[in-house]
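Every protein chain of the complex appears in place save one, which is left out.
A and B are the chain letters, set down in written order, and residue numbers restart from 1 in every chain.
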Amino acid sequence: MPGITREEVAHLARLARLELKAEELDHFAGQLDDIIGAVARVSEVADQDVPPTSHPLPLTNVMRADEVRPSLTPEQALSGAPAQEQQRFKVPQILGED
Amino acid sequence: MTTFTELLSYEDALASFDPVMGLEVHVELGTRTKMFCGCSTELGAEPNSQTCPVCLGLPGALPVVNEIGIESAIKIGLALNCEIAEWCRFARKNYFYPDMPKNFQTSQYDEPIAFNGFLDVQLEDGEIFRVEIERAHMEEDTGKSLHVGGATGRIHGASHSLLDYNRAGIPLIEIVTKPIEGAGERAPEVAKAYVAELREVIKALGVSEARMDKGQMRCDVNLSLRPSPEAPLGTRSETKNVNSLRSVERAARYEIQRHAAVLTSGGSIVQETRHFHEEDGSTTAGRIKDNAEDYRYFPEPDLVPVAPARTWVEELRGGLPEMPRTRRNRLREEWGVTEHDMQSILNAGAVDSIVATTEAGADPAAARKWWMGELARNANEQGVVVDELPITPAQVARVAALVAAGELNDKLARQVLEGVLAGEGTPDEVVEKRGLKVVSDEGALGAAVDEAIAGNAAIADKIRGGKVAAVGALVGAVMKTTRGQADAARVKELILERLGVSEG
Partner (left out) sequence: MTDIIRLTAAQTAEKIASGELTAVEVTEAHLARIDATDEKVHAFLHVDREGALAQARAVDAKRAAGEKLGPLAGVPLALKDIFTTVGIPTTVGSKILEGWIPPYDATLTRKLKEADVVILGKTNMDEFAMGSSTENSAYGPTGNPWDLTRIPGGSGGGSAAALAAFQAPLAIGTDTGGSIRQPAAVTGTVGVKPTYGGVSRYGMVAFSSSLDQGGPCARTVLDAALLHEVIAGHDPMDSTSIDAPVPPVVEAARNGSVAGMRVGVVKQFAGEGYQAGVVQRFNESVELLRELGAEIVELDCPSFDLAMAAYYLIAPSECSSNLARFDAMRYGLRVGDDGTKSAEDVTALTREAGFGDEVKRRIILGTYALSSGYYDAYYGSAQKVRTLITKDFEKSFEQVDVIVSPTTPTTAFPIGERTDDPLAMYLADLCTIPTNLAGNSAMSLPCGLAPEDGLPVGLQIIAPAMKDDRLYKVGAAVEAAFIARWGHPLLEEAPSL
(Lines give C-alpha, C1' and ligand atoms only; values in the text may rest on other atoms or scores of the structure.)
Protein backbone atom coordinates (compact mmCIF):
# COMPACT_ATOMS: atom_id res chain seq x y z
CA MET A 1 0.00 0.00 0.00
CA PRO A 2 2.63 2.61 0.88
CA GLY A 3 4.30 4.72 -1.71
CA ILE A 4 3.54 8.29 -2.59
CA THR A 5 4.56 9.96 -5.83
CA ARG A 6 5.56 13.51 -6.53
CA GLU A 7 2.32 13.92 -8.51
CA GLU A 8 0.26 12.78 -5.56
CA VAL A 9 2.04 15.24 -3.32
CA ALA A 10 1.28 17.98 -5.84
CA HIS A 11 -2.38 16.99 -5.88
CA LEU A 12 -2.56 16.93 -2.08
CA ALA A 13 -0.85 20.31 -1.90
CA ARG A 14 -3.50 21.73 -4.23
CA LEU A 15 -6.27 20.28 -2.05
CA ALA A 16 -4.60 21.81 1.00
CA ARG A 17 -3.97 25.14 -0.77
CA LEU A 18 -0.20 25.06 -0.48
CA GLU A 19 1.67 26.58 -3.40
CA LEU A 20 4.68 24.24 -3.07
CA LYS A 21 7.83 24.99 -5.03
CA ALA A 22 9.27 22.37 -7.35
CA GLU A 23 12.16 21.55 -5.01
CA GLU A 24 9.75 21.24 -2.09
CA LEU A 25 7.71 18.72 -4.03
CA ASP A 26 10.78 16.54 -4.49
CA HIS A 27 11.88 16.97 -0.91
CA PHE A 28 8.48 16.28 0.61
CA ALA A 29 7.70 13.40 -1.72
CA GLY A 30 10.75 11.52 -0.45
CA GLN A 31 10.09 12.29 3.23
CA LEU A 32 6.39 11.59 3.02
CA ASP A 33 7.08 8.30 1.32
CA ASP A 34 9.23 7.31 4.31
CA ILE A 35 6.68 8.51 6.83
CA ILE A 36 3.80 6.80 5.10
CA GLY A 37 5.87 3.65 4.93
CA ALA A 38 6.25 3.82 8.71
CA VAL A 39 2.67 4.73 9.62
CA ALA A 40 1.15 2.19 7.22
CA ARG A 41 1.76 -0.32 10.02
CA VAL A 42 -1.65 0.63 11.41
CA SER A 43 -3.21 -1.45 8.65
CA GLU A 44 -2.07 -4.49 10.64
CA VAL A 45 -5.28 -4.02 12.61
CA ALA A 46 -7.47 -3.23 9.60
CA ASP A 47 -9.05 -6.66 9.57
CA GLN A 48 -9.59 -6.85 13.29
CA ASP A 49 -13.12 -6.48 14.49
CA VAL A 50 -12.43 -3.47 16.69
CA PRO A 51 -14.68 -0.44 16.96
CA PRO A 52 -12.96 2.82 15.98
CA THR A 53 -12.29 5.46 18.63
CA SER A 54 -12.44 8.97 17.23
CA HIS A 55 -12.31 10.63 20.59
CA PRO A 56 -10.95 9.80 24.04
CA LEU A 57 -14.03 11.04 25.90
CA PRO A 58 -17.15 8.98 26.47
CA LEU A 59 -19.31 12.12 26.61
CA THR A 60 -22.52 12.65 24.61
CA ASN A 61 -25.16 15.38 24.31
CA VAL A 62 -23.20 18.43 25.36
CA MET A 63 -25.47 21.31 24.39
CA ARG A 64 -26.10 24.92 25.26
CA ALA A 65 -29.36 26.77 25.74
CA ASP A 66 -30.48 28.91 22.81
CA GLU A 67 -29.59 32.14 24.57
CA VAL A 68 -27.92 35.13 22.95
CA ARG A 69 -24.46 36.00 24.22
CA PRO A 70 -22.65 39.21 23.43
CA SER A 71 -20.87 39.20 20.10
CA LEU A 72 -17.58 40.93 19.37
CA THR A 73 -17.93 44.50 18.16
CA PRO A 74 -17.40 44.85 14.39
CA GLU A 75 -14.12 46.64 15.22
CA GLN A 76 -12.93 43.66 17.26
CA ALA A 77 -14.09 41.23 14.61
CA LEU A 78 -12.20 43.12 11.92
CA SER A 79 -9.18 43.92 14.09
CA GLY A 80 -6.99 41.26 12.50
CA ALA A 81 -8.23 41.72 8.93
CA PRO A 82 -5.50 42.10 6.33
CA ALA A 83 -7.85 44.49 4.52
CA GLN A 84 -11.32 45.84 5.14
CA GLU A 85 -13.92 48.03 3.45
CA GLN A 86 -17.48 48.99 4.41
CA GLN A 87 -17.11 47.17 7.74
CA ARG A 88 -16.49 43.96 5.84
CA PHE A 89 -13.47 41.75 5.27
CA LYS A 90 -11.93 42.71 1.95
CA VAL A 91 -10.63 39.73 0.02
CA PRO A 92 -9.21 39.32 -3.49
CA GLN A 93 -11.53 38.30 -6.32
CA ILE A 94 -13.06 34.89 -5.74
CA LEU A 95 -12.75 32.54 -8.69
CA GLY A 96 -14.57 29.41 -7.70
CA GLU A 97 -18.23 29.19 -6.97
CA ASP A 98 -20.38 26.91 -4.98
CA MET B 1 -26.87 34.80 -20.35
CA THR B 2 -25.68 34.85 -23.90
CA THR B 3 -24.99 31.18 -24.50
CA PHE B 4 -27.73 29.74 -26.62
CA THR B 5 -28.99 26.47 -25.34
CA GLU B 6 -30.93 24.08 -27.51
CA LEU B 7 -34.11 22.77 -25.88
CA LEU B 8 -36.38 19.94 -26.95
CA SER B 9 -40.09 20.54 -26.63
CA TYR B 10 -41.41 19.29 -23.31
CA GLU B 11 -43.75 16.80 -24.99
CA ASP B 12 -40.97 15.35 -27.16
CA ALA B 13 -38.63 15.16 -24.17
CA LEU B 14 -41.16 13.16 -22.18
CA ALA B 15 -41.94 10.97 -25.15
CA SER B 16 -38.33 9.76 -25.22
CA PHE B 17 -37.14 9.99 -21.64
CA ASP B 18 -38.05 9.22 -18.04
CA PRO B 19 -36.98 11.98 -15.65
CA VAL B 20 -35.54 11.23 -12.20
CA MET B 21 -35.16 14.04 -9.67
CA GLY B 22 -33.42 14.54 -6.39
CA LEU B 23 -34.29 17.56 -4.29
CA GLU B 24 -32.02 19.00 -1.63
CA VAL B 25 -33.62 21.66 0.49
CA HIS B 26 -31.74 23.81 2.99
CA VAL B 27 -33.84 25.38 5.71
CA GLU B 28 -32.44 28.09 7.97
CA LEU B 29 -33.80 27.48 11.46
CA GLY B 30 -35.43 30.28 13.37
CA THR B 31 -33.35 29.78 16.51
CA ARG B 32 -32.41 32.86 18.51
CA THR B 33 -28.70 32.03 18.26
CA LYS B 34 -26.37 30.37 15.80
CA MET B 35 -25.78 26.62 15.70
CA PHE B 36 -22.45 26.60 17.53
CA CYS B 37 -22.19 29.96 19.29
CA GLY B 38 -24.32 32.48 21.11
CA CYS B 39 -24.40 35.13 18.38
CA SER B 40 -27.82 36.47 17.48
CA THR B 41 -29.43 35.39 14.21
CA GLU B 42 -31.61 38.50 13.92
CA LEU B 43 -31.82 39.63 10.29
CA GLY B 44 -30.80 43.06 9.12
CA ALA B 45 -27.96 43.78 11.54
CA GLU B 46 -24.94 45.85 10.59
CA PRO B 47 -22.21 43.85 8.82
CA ASN B 48 -20.03 41.75 11.12
CA SER B 49 -21.86 42.88 14.23
CA GLN B 50 -23.14 39.37 15.00
CA THR B 51 -19.88 37.49 15.04
CA CYS B 52 -17.62 36.04 17.70
CA PRO B 53 -14.40 34.01 17.84
CA VAL B 54 -16.40 30.84 17.12
CA CYS B 55 -18.33 31.90 14.01
CA LEU B 56 -15.37 33.90 12.69
CA GLY B 57 -13.23 30.79 12.99
CA LEU B 58 -10.62 32.59 15.08
CA PRO B 59 -7.69 30.45 16.20
CA GLY B 60 -8.54 28.61 19.41
CA ALA B 61 -12.31 29.01 19.28
CA LEU B 62 -14.53 25.95 19.82
CA PRO B 63 -18.14 25.14 18.93
CA VAL B 64 -20.93 24.23 21.35
CA VAL B 65 -24.18 22.83 19.95
CA ASN B 66 -27.44 24.79 20.22
CA GLU B 67 -29.98 22.49 21.82
CA ILE B 68 -32.91 24.07 19.97
CA GLY B 69 -31.03 23.34 16.75
CA ILE B 70 -31.02 19.66 17.64
CA GLU B 71 -34.61 19.74 18.80
CA SER B 72 -35.74 21.40 15.57
CA ALA B 73 -33.89 18.81 13.50
CA ILE B 74 -35.61 16.01 15.39
CA LYS B 75 -39.02 17.65 14.95
CA ILE B 76 -38.44 18.00 11.22
CA GLY B 77 -37.29 14.39 11.04
CA LEU B 78 -40.38 13.20 12.88
CA ALA B 79 -42.72 15.30 10.73
CA LEU B 80 -41.10 13.72 7.67
CA ASN B 81 -41.72 10.23 9.05
CA CYS B 82 -38.01 9.61 9.54
CA GLU B 83 -36.17 7.40 11.97
CA ILE B 84 -34.23 9.43 14.50
CA ALA B 85 -30.64 8.35 15.08
CA GLU B 86 -29.92 6.77 18.47
CA TRP B 87 -26.40 8.16 18.21
CA CYS B 88 -24.87 10.40 15.59
CA ARG B 89 -22.00 12.76 15.13
CA PHE B 90 -21.13 15.96 13.40
CA ALA B 91 -18.50 15.74 10.70
CA ARG B 92 -16.21 18.22 9.06
CA LYS B 93 -16.68 18.80 5.36
CA ASN B 94 -13.33 20.20 4.25
CA TYR B 95 -13.10 22.67 1.37
CA PHE B 96 -11.77 26.16 1.01
CA TYR B 97 -14.07 29.07 0.37
CA PRO B 98 -13.71 32.65 1.64
CA ASP B 99 -17.29 32.77 2.95
CA MET B 100 -16.60 29.78 5.22
CA PRO B 101 -14.50 30.96 8.17
CA LYS B 102 -12.96 27.63 9.19
CA ASN B 103 -12.64 26.35 5.64
CA PHE B 104 -14.62 23.37 6.73
CA GLN B 105 -18.34 23.20 7.22
CA THR B 106 -19.51 21.57 10.41
CA SER B 107 -22.12 19.23 9.00
CA GLN B 108 -23.17 15.61 9.22
CA TYR B 109 -21.94 12.92 6.90
CA ASP B 110 -22.75 9.24 7.24
CA GLU B 111 -24.58 9.65 10.53
CA PRO B 112 -27.49 12.06 9.92
CA ILE B 113 -29.82 12.77 12.82
CA ALA B 114 -32.89 11.73 10.76
CA PHE B 115 -33.18 9.28 7.88
CA ASN B 116 -35.54 7.04 5.91
CA GLY B 117 -38.72 9.04 5.81
CA PHE B 118 -41.31 10.25 3.35
CA LEU B 119 -43.62 13.15 2.65
CA ASP B 120 -46.93 12.69 0.86
CA VAL B 121 -47.75 15.61 -1.39
CA GLN B 122 -51.01 16.34 -3.11
CA LEU B 123 -50.96 17.33 -6.76
CA GLU B 124 -53.37 19.79 -8.42
CA ASP B 125 -55.82 17.06 -9.35
CA GLY B 126 -55.86 15.63 -5.86
CA GLU B 127 -53.53 12.74 -6.53
CA ILE B 128 -51.19 11.89 -3.68
CA PHE B 129 -47.52 11.40 -4.59
CA ARG B 130 -45.15 9.96 -2.00
CA VAL B 131 -41.68 11.54 -1.96
CA GLU B 132 -39.17 9.37 -0.11
CA ILE B 133 -36.77 11.17 2.19
CA GLU B 134 -33.20 9.95 2.34
CA ARG B 135 -32.05 12.04 5.29
CA ALA B 136 -32.29 15.30 7.16
CA HIS B 137 -29.07 16.52 8.69
CA MET B 138 -27.75 19.49 10.64
CA GLU B 139 -25.15 21.92 9.40
CA GLU B 140 -24.28 25.61 9.39
CA ASP B 141 -24.66 28.46 6.94
CA THR B 142 -21.82 30.48 5.40
CA GLY B 143 -21.15 34.21 5.41
CA LYS B 144 -22.31 36.52 2.65
CA SER B 145 -20.08 37.95 -0.06
CA LEU B 146 -20.54 41.22 -1.82
CA HIS B 147 -18.75 41.22 -5.16
CA VAL B 148 -17.35 44.61 -6.04
CA GLY B 149 -16.15 46.06 -9.32
CA GLY B 150 -17.92 43.72 -11.71
CA ALA B 151 -21.26 44.04 -13.46
CA THR B 152 -24.34 43.99 -11.21
CA GLY B 153 -22.66 42.41 -8.23
CA ARG B 154 -21.77 39.21 -10.03
CA ILE B 155 -18.75 37.22 -9.01
CA HIS B 156 -17.38 37.20 -12.55
CA GLY B 157 -15.36 40.25 -13.36
CA ALA B 158 -15.36 41.49 -9.78
CA SER B 159 -12.14 43.12 -8.62
CA HIS B 160 -12.59 42.00 -5.03
CA SER B 161 -15.20 40.82 -2.58
CA LEU B 162 -16.40 42.01 0.79
CA LEU B 163 -17.40 39.52 3.44
CA ASP B 164 -19.95 39.77 6.19
CA TYR B 165 -20.05 36.81 8.55
CA ASN B 166 -23.31 37.60 10.34
CA ARG B 167 -24.93 34.66 8.56
CA ALA B 168 -21.99 32.32 9.14
CA GLY B 169 -23.00 29.63 11.59
CA ILE B 170 -26.76 30.06 11.39
CA PRO B 171 -28.24 26.56 11.75
CA LEU B 172 -29.34 24.83 8.59
CA ILE B 173 -31.22 21.61 8.16
CA GLU B 174 -30.54 19.94 4.83
CA ILE B 175 -33.33 17.65 3.69
CA VAL B 176 -32.43 15.26 0.88
CA THR B 177 -34.92 13.14 -1.03
CA LYS B 178 -34.24 9.72 -2.42
CA PRO B 179 -34.35 9.69 -6.23
CA ILE B 180 -37.89 10.68 -7.18
CA GLU B 181 -38.98 8.21 -9.83
CA GLY B 182 -42.25 7.56 -11.57
CA ALA B 183 -43.44 11.15 -11.73
CA GLY B 184 -43.09 11.21 -15.51
CA GLU B 185 -44.38 14.37 -17.10
CA ARG B 186 -45.52 15.55 -13.71
CA ALA B 187 -41.97 15.71 -12.36
CA PRO B 188 -41.84 19.53 -12.33
CA GLU B 189 -45.23 19.66 -10.65
CA VAL B 190 -44.12 17.10 -8.07
CA ALA B 191 -40.99 19.14 -7.38
CA LYS B 192 -43.00 22.24 -6.76
CA ALA B 193 -45.66 20.47 -4.71
CA TYR B 194 -42.98 18.81 -2.58
CA VAL B 195 -41.16 22.02 -1.77
CA ALA B 196 -44.51 23.73 -1.09
CA GLU B 197 -45.61 20.96 1.24
CA LEU B 198 -42.23 20.85 2.97
CA ARG B 199 -42.50 24.57 3.52
CA GLU B 200 -45.95 24.14 5.08
CA VAL B 201 -44.59 21.42 7.37
CA ILE B 202 -41.65 23.56 8.48
CA LYS B 203 -43.95 26.49 9.19
CA ALA B 204 -46.43 24.31 11.05
CA LEU B 205 -43.60 23.02 13.26
CA GLY B 206 -42.67 26.59 14.07
CA VAL B 207 -38.97 25.90 13.51
CA SER B 208 -38.55 28.44 10.72
CA GLU B 209 -40.57 30.95 8.76
CA ALA B 210 -39.15 29.24 5.69
CA ARG B 211 -39.42 32.37 3.57
CA MET B 212 -37.91 31.48 0.22
CA ASP B 213 -37.74 35.12 -0.83
CA LYS B 214 -35.53 35.81 2.19
CA GLY B 215 -33.28 32.82 1.54
CA GLN B 216 -34.52 30.98 4.62
CA MET B 217 -35.37 28.05 2.40
CA ARG B 218 -33.35 27.17 -0.72
CA CYS B 219 -33.69 24.27 -3.07
CA ASP B 220 -31.20 22.44 -5.25
CA VAL B 221 -32.82 20.52 -8.08
CA ASN B 222 -30.87 17.47 -9.26
CA LEU B 223 -32.18 16.02 -12.47
CA SER B 224 -31.30 13.24 -14.85
CA LEU B 225 -33.01 11.50 -17.72
CA ARG B 226 -32.97 7.87 -18.76
CA PRO B 227 -34.49 6.23 -21.82
CA SER B 228 -36.95 4.20 -19.76
CA PRO B 229 -37.82 3.51 -16.13
CA GLU B 230 -35.92 0.23 -16.42
CA ALA B 231 -32.70 1.86 -17.59
CA PRO B 232 -29.94 2.83 -15.13
CA LEU B 233 -29.88 6.40 -13.84
CA GLY B 234 -28.44 8.97 -16.22
CA THR B 235 -25.86 11.64 -15.42
CA ARG B 236 -27.40 14.41 -13.35
CA SER B 237 -27.12 18.15 -13.27
CA GLU B 238 -27.44 20.05 -10.00
CA THR B 239 -29.30 23.32 -10.30
CA LYS B 240 -28.36 25.30 -7.18
CA ASN B 241 -30.28 27.74 -5.04
CA VAL B 242 -33.64 27.84 -6.71
CA ASN B 243 -35.49 30.32 -4.60
CA SER B 244 -39.22 30.23 -5.31
CA LEU B 245 -41.84 27.54 -5.76
CA ARG B 246 -42.47 28.62 -9.32
CA SER B 247 -38.75 28.52 -10.07
CA VAL B 248 -38.46 24.98 -8.75
CA GLU B 249 -41.02 23.89 -11.29
CA ARG B 250 -39.45 25.91 -14.09
CA ALA B 251 -35.92 24.72 -13.34
CA ALA B 252 -37.01 21.07 -13.45
CA ARG B 253 -38.87 21.65 -16.66
CA TYR B 254 -35.99 23.49 -18.28
CA GLU B 255 -33.47 20.83 -17.33
CA ILE B 256 -35.72 18.08 -18.71
CA GLN B 257 -35.86 19.90 -22.02
CA ARG B 258 -32.15 20.72 -22.03
CA HIS B 259 -31.03 17.20 -21.11
CA ALA B 260 -33.35 15.76 -23.75
CA ALA B 261 -31.93 18.06 -26.41
CA VAL B 262 -28.36 17.10 -25.51
CA LEU B 263 -29.12 13.39 -25.37
CA THR B 264 -31.17 13.19 -28.57
CA SER B 265 -28.47 15.02 -30.48
CA GLY B 266 -26.04 12.33 -29.39
CA GLY B 267 -24.30 14.39 -26.71
CA SER B 268 -23.76 13.49 -23.10
CA ILE B 269 -24.64 15.34 -19.94
CA VAL B 270 -21.79 16.82 -17.94
CA GLN B 271 -22.04 16.32 -14.19
CA GLU B 272 -21.98 19.91 -13.09
CA THR B 273 -23.74 22.51 -11.03
CA ARG B 274 -26.11 24.85 -12.89
CA HIS B 275 -27.30 28.34 -12.08
CA PHE B 276 -30.98 29.17 -12.47
CA HIS B 277 -31.99 32.48 -14.01
CA GLU B 278 -35.21 33.96 -12.76
CA GLU B 279 -35.60 36.29 -15.77
CA ASP B 280 -36.11 33.64 -18.41
CA GLY B 281 -36.27 30.38 -16.48
CA SER B 282 -33.05 29.07 -17.99
CA THR B 283 -30.03 27.47 -16.37
CA THR B 284 -26.37 27.91 -17.19
CA ALA B 285 -23.31 25.82 -16.42
CA GLY B 286 -21.48 26.29 -13.14
CA ARG B 287 -18.73 24.21 -11.66
CA ILE B 288 -17.84 20.80 -13.04
CA LYS B 289 -18.01 18.11 -10.38
CA ASP B 290 -14.94 16.03 -11.08
CA ASN B 291 -13.05 13.62 -8.91
CA ALA B 292 -10.72 16.31 -7.61
CA GLU B 293 -13.49 17.19 -5.24
CA ASP B 294 -12.72 15.39 -2.03
CA TYR B 295 -14.30 16.76 1.10
CA ARG B 296 -12.24 14.54 3.41
CA TYR B 297 -15.08 14.16 5.88
CA PHE B 298 -14.14 13.01 9.36
CA PRO B 299 -15.89 13.11 12.75
CA GLU B 300 -15.75 16.62 14.24
CA PRO B 301 -13.35 16.19 17.18
CA ASP B 302 -14.43 19.42 18.88
CA LEU B 303 -17.98 18.15 19.41
CA VAL B 304 -19.23 15.09 21.21
CA PRO B 305 -21.85 12.73 19.75
CA VAL B 306 -25.55 13.52 19.84
CA ALA B 307 -27.57 10.66 21.31
CA PRO B 308 -31.17 11.84 21.63
CA ALA B 309 -32.88 9.97 24.46
CA ARG B 310 -35.88 7.99 23.22
CA THR B 311 -38.02 9.62 25.89
CA TRP B 312 -37.13 13.02 24.47
CA VAL B 313 -37.85 11.90 20.92
CA GLU B 314 -41.24 10.50 21.96
CA GLU B 315 -42.03 13.65 23.85
CA LEU B 316 -41.28 15.68 20.74
CA ARG B 317 -43.35 13.29 18.63
CA GLY B 318 -46.27 13.70 21.02
CA GLY B 319 -46.00 17.47 20.75
CA LEU B 320 -46.04 17.65 16.96
CA PRO B 321 -48.81 19.82 15.55
CA GLU B 322 -51.39 18.46 13.11
CA MET B 323 -49.61 18.07 9.79
CA PRO B 324 -50.63 20.55 7.09
CA ARG B 325 -52.15 18.05 4.68
CA THR B 326 -54.24 16.42 7.38
CA ARG B 327 -55.30 19.80 8.59
CA ARG B 328 -56.19 20.94 5.10
CA ASN B 329 -58.33 17.87 4.56
CA ARG B 330 -60.08 18.40 7.84
CA LEU B 331 -60.74 22.06 7.05
CA ARG B 332 -61.88 21.20 3.54
CA GLU B 333 -64.49 18.93 5.01
CA GLU B 334 -65.48 21.38 7.69
CA TRP B 335 -65.79 24.16 5.15
CA GLY B 336 -67.43 21.97 2.58
CA VAL B 337 -65.26 23.13 -0.33
CA THR B 338 -63.95 21.23 -3.30
CA GLU B 339 -60.40 19.95 -3.66
CA HIS B 340 -59.87 22.59 -6.30
CA ASP B 341 -61.09 25.45 -4.12
CA MET B 342 -58.93 24.23 -1.28
CA GLN B 343 -55.95 24.26 -3.59
CA SER B 344 -56.73 27.86 -4.54
CA ILE B 345 -56.94 28.81 -0.88
CA LEU B 346 -53.61 27.13 -0.27
CA ASN B 347 -52.02 28.82 -3.25
CA ALA B 348 -53.25 32.16 -2.00
CA GLY B 349 -51.68 31.40 1.39
CA ALA B 350 -55.04 32.15 3.00
CA VAL B 351 -55.65 29.00 5.06
CA ASP B 352 -54.46 30.40 8.37
CA SER B 353 -56.22 33.72 7.87
CA ILE B 354 -59.52 32.00 7.14
CA VAL B 355 -59.13 29.75 10.17
CA ALA B 356 -58.37 32.73 12.37
CA THR B 357 -61.37 34.60 10.98
CA THR B 358 -63.71 31.72 11.75
CA GLU B 359 -62.17 31.48 15.20
CA ALA B 360 -63.07 35.16 15.61
CA GLY B 361 -66.69 34.23 15.03
CA ALA B 362 -67.24 34.44 11.29
CA ASP B 363 -69.06 31.85 9.27
CA PRO B 364 -66.47 29.80 7.28
CA ALA B 365 -68.17 30.60 3.99
CA ALA B 366 -68.06 34.31 4.71
CA ALA B 367 -64.48 34.19 5.90
CA ARG B 368 -63.48 32.35 2.74
CA LYS B 369 -65.45 34.73 0.57
CA TRP B 370 -63.70 37.86 1.86
CA TRP B 371 -60.19 36.44 2.02
CA MET B 372 -60.35 34.78 -1.38
CA GLY B 373 -62.25 37.64 -3.00
CA GLU B 374 -61.64 41.23 -2.15
CA LEU B 375 -58.54 40.64 -0.01
CA ALA B 376 -56.83 38.15 -2.34
CA ARG B 377 -57.35 40.58 -5.20
CA ASN B 378 -55.86 43.39 -3.16
CA ALA B 379 -52.88 41.30 -2.09
CA ASN B 380 -52.30 40.29 -5.66
CA GLU B 381 -52.27 43.90 -6.82
CA GLN B 382 -49.70 44.77 -4.18
CA GLY B 383 -47.64 41.67 -4.74
CA VAL B 384 -47.88 40.42 -1.16
CA VAL B 385 -49.45 37.37 0.41
CA VAL B 386 -52.81 37.86 2.08
CA ASP B 387 -51.55 37.48 5.60
CA GLU B 388 -49.25 40.43 5.03
CA LEU B 389 -52.17 42.80 4.35
CA PRO B 390 -52.75 45.42 7.04
CA ILE B 391 -55.96 43.84 8.25
CA THR B 392 -56.53 41.30 10.98
CA PRO B 393 -58.74 38.22 10.87
CA ALA B 394 -60.72 39.76 13.74
CA GLN B 395 -61.45 42.81 11.59
CA VAL B 396 -62.58 40.64 8.71
CA ALA B 397 -64.77 38.73 11.14
CA ARG B 398 -66.31 42.02 12.28
CA VAL B 399 -67.15 42.97 8.70
CA ALA B 400 -68.75 39.55 8.19
CA ALA B 401 -70.79 40.07 11.35
CA LEU B 402 -72.03 43.45 10.14
CA VAL B 403 -73.13 41.86 6.86
CA ALA B 404 -74.85 39.02 8.67
CA ALA B 405 -76.73 41.52 10.80
CA GLY B 406 -77.91 43.31 7.69
CA GLU B 407 -76.06 46.48 8.62
CA LEU B 408 -73.84 46.23 5.56
CA ASN B 409 -74.47 44.78 2.19
CA ASP B 410 -71.68 43.23 0.11
CA LYS B 411 -70.95 46.40 -1.75
CA LEU B 412 -70.63 48.43 1.43
CA ALA B 413 -68.61 45.67 3.05
CA ARG B 414 -66.08 45.89 0.26
CA GLN B 415 -65.78 49.62 0.90
CA VAL B 416 -65.23 48.96 4.59
CA LEU B 417 -62.43 46.50 3.82
CA GLU B 418 -60.93 49.04 1.48
CA GLY B 419 -61.04 51.64 4.23
CA VAL B 420 -59.37 49.35 6.74
CA LEU B 421 -56.62 48.49 4.24
CA ALA B 422 -56.17 52.20 3.58
CA GLY B 423 -55.47 52.69 7.25
CA GLU B 424 -58.69 54.52 8.07
CA GLY B 425 -59.24 52.51 11.24
CA THR B 426 -61.28 49.58 12.43
CA PRO B 427 -64.33 48.41 10.43
CA ASP B 428 -66.65 50.27 12.78
CA GLU B 429 -64.60 53.43 12.46
CA VAL B 430 -64.65 53.17 8.67
CA VAL B 431 -68.43 52.64 8.68
CA GLU B 432 -68.78 55.69 10.90
CA LYS B 433 -66.41 57.96 9.01
CA ARG B 434 -67.59 57.03 5.56
CA GLY B 435 -71.24 56.87 6.58
CA LEU B 436 -71.62 53.39 5.17
CA LYS B 437 -74.86 52.21 6.77
CA VAL B 438 -77.53 50.31 4.94
CA VAL B 439 -80.55 52.66 4.53
CA SER B 440 -83.16 50.95 6.58
CA ASP B 441 -85.30 54.02 7.30
CA GLU B 442 -88.58 52.77 5.88
CA GLY B 443 -89.78 56.32 5.22
CA ALA B 444 -86.80 57.34 3.11
CA LEU B 445 -86.76 53.98 1.40
CA GLY B 446 -90.49 54.14 0.71
CA ALA B 447 -90.09 57.55 -0.94
CA ALA B 448 -87.31 56.19 -3.13
CA VAL B 449 -89.48 53.22 -4.09
CA ASP B 450 -92.41 55.44 -4.98
CA GLU B 451 -90.13 57.62 -7.05
CA ALA B 452 -88.80 54.59 -8.93
CA ILE B 453 -92.30 53.28 -9.69
CA ALA B 454 -93.45 56.68 -10.88
CA GLY B 455 -90.44 57.14 -13.11
CA ASN B 456 -90.70 53.66 -14.69
CA ALA B 457 -94.42 53.24 -15.26
CA ALA B 458 -94.02 50.78 -18.14
CA ILE B 459 -91.90 48.43 -16.11
CA ALA B 460 -94.25 48.74 -13.16
CA ASP B 461 -97.09 47.68 -15.40
CA LYS B 462 -95.19 44.64 -16.60
CA ILE B 463 -94.67 43.58 -13.03
CA ARG B 464 -98.28 44.10 -12.17
CA GLY B 465 -99.03 41.99 -15.21
CA GLY B 466 -97.07 39.10 -13.68
CA LYS B 467 -93.55 39.59 -15.06
CA VAL B 468 -92.07 39.59 -11.55
CA ALA B 469 -88.54 39.10 -12.93
CA ALA B 470 -88.61 42.69 -14.17
CA VAL B 471 -88.44 43.88 -10.56
CA GLY B 472 -84.65 43.92 -10.83
CA ALA B 473 -84.69 47.08 -12.92
CA LEU B 474 -86.72 48.94 -10.28
CA VAL B 475 -84.46 47.65 -7.47
CA GLY B 476 -81.53 48.94 -9.46
CA ALA B 477 -83.11 52.37 -9.74
CA VAL B 478 -83.72 52.49 -5.96
CA MET B 479 -80.13 51.41 -5.25
CA LYS B 480 -78.95 54.17 -7.52
CA THR B 481 -80.84 56.91 -5.73
CA THR B 482 -79.74 55.58 -2.35
CA ARG B 483 -76.16 55.32 -3.58
CA GLY B 484 -76.14 51.64 -2.79
CA GLN B 485 -76.79 52.08 0.86
CA ALA B 486 -80.04 50.13 0.81
CA ASP B 487 -80.73 46.52 1.59
CA ALA B 488 -81.60 45.17 -1.84
CA ALA B 489 -83.82 42.40 -0.47
CA ARG B 490 -85.92 44.85 1.52
CA VAL B 491 -86.22 47.14 -1.52
CA LYS B 492 -87.56 44.26 -3.59
CA GLU B 493 -90.08 43.42 -0.88
CA LEU B 494 -91.31 47.02 -0.74
CA ILE B 495 -91.68 47.31 -4.53
CA LEU B 496 -93.68 44.12 -4.80
CA GLU B 497 -95.79 45.20 -1.83
CA ARG B 498 -96.55 48.58 -3.44
CA LEU B 499 -97.45 46.92 -6.75
CA GLY B 500 -99.61 44.34 -5.00
CA VAL B 501 -97.69 41.41 -6.40
CA SER B 502 -96.47 38.46 -4.43
CA GLU B 503 -93.35 36.56 -5.30
CA GLY B 504 -93.45 33.06 -6.80
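What we mean here is this: a residue touches a chain if its C-beta (ideal position, glycine included) is under 8 Å from a C-beta of that chain, and two chains touch if they have at least 3 such contacts.
The shown structure was predicted, so the numbers you read here are calculated from the model rather than taken from an experiment.
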| item | value |
| --- | --- |
| Chain not shown: contacting residue from B:Val65, B:Met323 or B:Val403 | B:Val65 |
| Contact footprint on subunit A, counting only the chain that is left out | 1, 4, 8-9, 12-21, 24, 28, 31-32, 34-36, 38-46, 48, 50-57, 59, 62, 64, 72, 76-77, 79-83, 89, 91-96 |
| Contacts of subunit B with the absent chain, listed as residue ranges | 52-53, 56-65, 92, 94, 96, 98, 101-104, 159, 161, 163, 294, 296-298, 301-304 |
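Simple rule for what comes next: only the chains that are shown with their structure count from here on.
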| item | value |
| --- | --- |
| Complex interface listing, subunit B residues touching subunit A | 31-33, 37-40, 46-53, 56, 58, 64-70, 87, 89, 95-98, 145-149, 155, 158-165, 273, 286-287, 292, 294, 296, 298-299, 301, 303-308 |
| Residues of subunit A that touch subunit B when the two form their complex | 11, 14-15, 17, 54-55, 57, 59-74, 77-78, 80, 85-94, 96-98 |
